[in-house]
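Only one protein chain is missing from this complex, and each of the others stays in its spot.
Presenting subunit A:
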């Protein structure tokens, strides 16, 4: 009996020593991080969502090609204390000195807290939120995608035969409403008889409701669909399956709709990311806020798909060049849904007019309610 006990003890001892040796041995083989600039990027969802996160991931992949730049990525980071912990982990364990926080809810309080805690690290956030008084090492960058949605609208307005277009939208908030309005202005410009019907799903990502909304719009007679949800995959595939044409959003969905894809509104974060990396490498300061559209190459149109007719392509190309040159999208008369003037006849709103950031209305010609 005692012999057995000693045996067990010896085995346990041996196992303990072995484990100890193993763990110390392991800690020495951990890879050291590369010299040069380390950039950390955080995504709120999966990197291959055919949407918002993929648009950033595509840019991150391009950034990896820049010499002396190491890109570290983390996906599915929720807008909770996790994001603060992940940023801190990138800084502490990986030596990141520039952080791209790509989800709206990361900014307050997490980016602000971390920027105050790590004054030597630069933080940039993908939404126009930075204001005077926020930490100087924090900042915002943003692409005005409504310009690309306007171009989509031009192409879509020339592609409909029923004069009904459908828009599946996530939440009735400023950016989303602005994209819907710009799309509708594009549609009405080339096809005044057409209407844009909107259904809000209420969530950024709710595939079941997105499919229901797409089907409902098609049942209601819409023959061109577009959307503003985090991952447009479901909407585009549903429409393609039912033989309806589509315009994309956020990233390229062209592979999902080989027959009916017209074009899409895409971000081009790559322009911003590479610019930041170059500035940091040159020892320059980063601006606290930058924003732009076609003019600065921050947004782009997805290459035309099989669904685009020659006249739609010509009109969309022309519209894009006009916007790039600074021609306003909101040219009067534009009325809100309630009949009041948004832009009076003869007047216009600049494409970067701050009033558009506060959009809380839909324009006339859009069918659907915010509430």
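The rule is simple: contacts are C-beta pairs under 8 Å (C-beta built on N, C-alpha and C of every residue); 3 or more make two chains touch, one makes a residue touch a chain; residues count from 1.
One rule holds for everything that comes next: contacts and distances are computed from a predicted model.
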Omitted chain, identified by the protein name its UniProt record gives, among "ABC transporter permease", "Alpha-D-ribose 1-methylphosphonate 5-phosphate C-P lyase", "Carbon-monoxide dehydrogenase, large subunit" or "3-phenylpropionate/cinnamic acid dioxygenase ferredoxin subunit": "ABC transporter permease"
Among A:37, A:57, A:72 or A:115, residue touching the chain not depicted: A:72
Given A:57, A:90 or A:262, the one touching the chain that is not displayed: A:90
Identified contact with the non-displayed chain, of A:174, A:207, A:241 or A:332: A:174
Hidden partner chain, residues of subunit A it touches: 1-3, 5-6, 23, 26-27, 29-31, 40, 46, 72-82, 85-86, 88-90, 92-94, 104-105, 109, 127, 171, 173-175, 202, 357-360
